[in-house]
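For this depiction, one protein chain was excluded, whereas all remaining protein chains were kept in their positions.
So, chain A:
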C-alpha cells in the first residue's frame, strides 16, 4: 500500500468512525434476551430488546410516566357498561423488512387480531409454534377476561369483555400486547419456520432488527418509515451485552457505551463525582415487603403484626442493604403511581411500644421464621442481610428469629402454601402502572395460595379494590385506592419495607433519555449531541 493510499484509507476510517459515533447509540445491556417475541417471556431484559425497539402496541405508556397514550390505535372508546372497547387504528403504518420478508401491505386490523388470538386460542396455528408459554397473557387472566375480538373493518377492532375491568387499557400497553405482523407469521408458517417470529422480529416500532449475535451484540437500525415523525433520533442502536456491572461502568467510562443500566450501588457516588457521567435517577415502580402469614397464630392478630412492624428499623435497612439506593415504603404501592396516599402515616420505629403492645396481646417468648430470598431483586438487593437486620430488631423486643431460605424456584412455590410458617421477604415490580396490579394481585382474596403471600383476605379492603376494578372513572378509582391504603396500613398484613431508587448512568452527550418507571430502557426519543 502506498503512503497516499494509506492516508486515504485512514482518513476514510476516521470519517466512518466519527459518523458512526455520532449516529450510533450503544447501550451496555445487562443480559441476553431470551428471544424476540415479547409475549413468550416476562423479563425486562427481553422486553428491552424486543417490545421497546421493535414493536408498538395499540396504546403505549408515555416514556418516563405510567400514563397511557395512543399507539397504533389513534383513539378508542369504551361502552357504558365497560364491556366493549372499540379501537380506531392508525393508517399508513409500515411493518419492517428483514432478510427473507418484505411486507406487501400496511398494518391493519388483521395484525391486531392475530397478535391476541395466537395467545388466546389453543387451536390457533401459532399457539404452540414457539413452545406456547404465554406467561403474561395467562398471568393477567386475559383469556378469562376477553370474550371475543372482532374486526369491524380494516381499521376498527372491537374487544368484548366478560366483565368490566378498568385496568384493561393499561394491560394493552404492556409488552405482551405488542402487535406482530400477521402476514409475516403466515409467510413463516408456510415456510415451516414459525420460530422465526421469535428469532427475527418484524414490528412497526422505532427500530428495525438487524442482527443478534448470541450473548454478544444486538443491532438495530432506525425505522425510516416510523409513524411518529421525527423519531427515532439515532441511525443505529446497538446493545453490547455486558453482564458484569463493574465492567459496564468501565465501558461507560471508556466511551464504549453511552447508557448502562443497573450500576453497583457502591459505584454510584463515584459516578456522580465523575464529570464524564450523568447519573439520572427515579423511584422504581416496586415494593419490597415482609409478609406475615395472616392465617396462622399469632400473626392472625393485626395488633401483633403492627407491633412487629414497629420494631423494624427501616432506615437502617435503607442504609445498609440499599446503600442509599432505596427509600422507606409506607404504602404497598410506590409513590410514582397514581392514587398513592401520601397522607398515610407509617408505623413509627419504637421498640419499647412494640414490646408493650406484644405483651398486651399476651404474646411472649415468640419464635418465628423469617424467609430470605436467595436472589437479588430490584426491590431487595440483599435479602439475607435484610433478614439479619430484622432478626436483630426483633431480638430487641424478645422475638426470636430463625432465618430460612430455599433455592429460588422452591422459595417461590413453598412461599405460596397456605400453612407456610412465619413471615417472608419478597416484593413486586409493577407491570402496567395500575394500582390494581399491586393491590388486587398481591392483597386480594383471589390471590391467596398464589401471589398473595400474606394469605390475607379482609372484606373491607376487598370491597374497595373490587369496586375500583369495575369503575372506569379515574377520580373515583383514586378515592377507592386511597381508602384501601388506609385499611391496609391499619391491618398491617405486611411490613412495607422499601421502594428501590433506579439509577441510570449515561454519558453527557446523551440527550433526552428518561428513566422509565415501569423499568424498561427505551431509546425512541434519545439523541446524541456533537
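Criterion: a contact is a pair of C-beta atoms (placed from the backbone, for glycine too) under 8 Å apart; a residue touches a chain by one contact, two chains touch by 3 or more; residues count from 1.
Methods note: contacts and distances are computed from a predicted model.
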{"item": "Hidden chain of the complex, named as in its UniProt record, picked from \"DNA-directed RNA polymerase sigma-70 factor\", \"ATPase\", \"Dipeptide transport system permease protein\" or \"Deoxyribose-phosphate aldolase\"", "value": "\"Dipeptide transport system permease protein\""}
{"item": "Listed residues A:69, A:152, A:191 or A:216, member touching the removed chain", "value": "A:216"}
{"item": "Hidden partner chain, touching residue among A:62, A:81 or A:135", "value": "A:135"}
{"item": "Which of A:119, A:178, A:223 or A:242 contacts the chain that the document leaves out", "value": "A:242"}
{"item": "Hidden partner interface residues of chain A, rising order", "value": "9, 13, 16-17, 20, 24, 26, 31-32, 34-35, 40, 42, 130-133, 135-136, 138-139, 195, 198-199, 211, 213-217, 219, 238, 240-244, 246-247, 250-251, 253-254, 256, 406-410, 412-413, 416, 426-429, 450-451"}
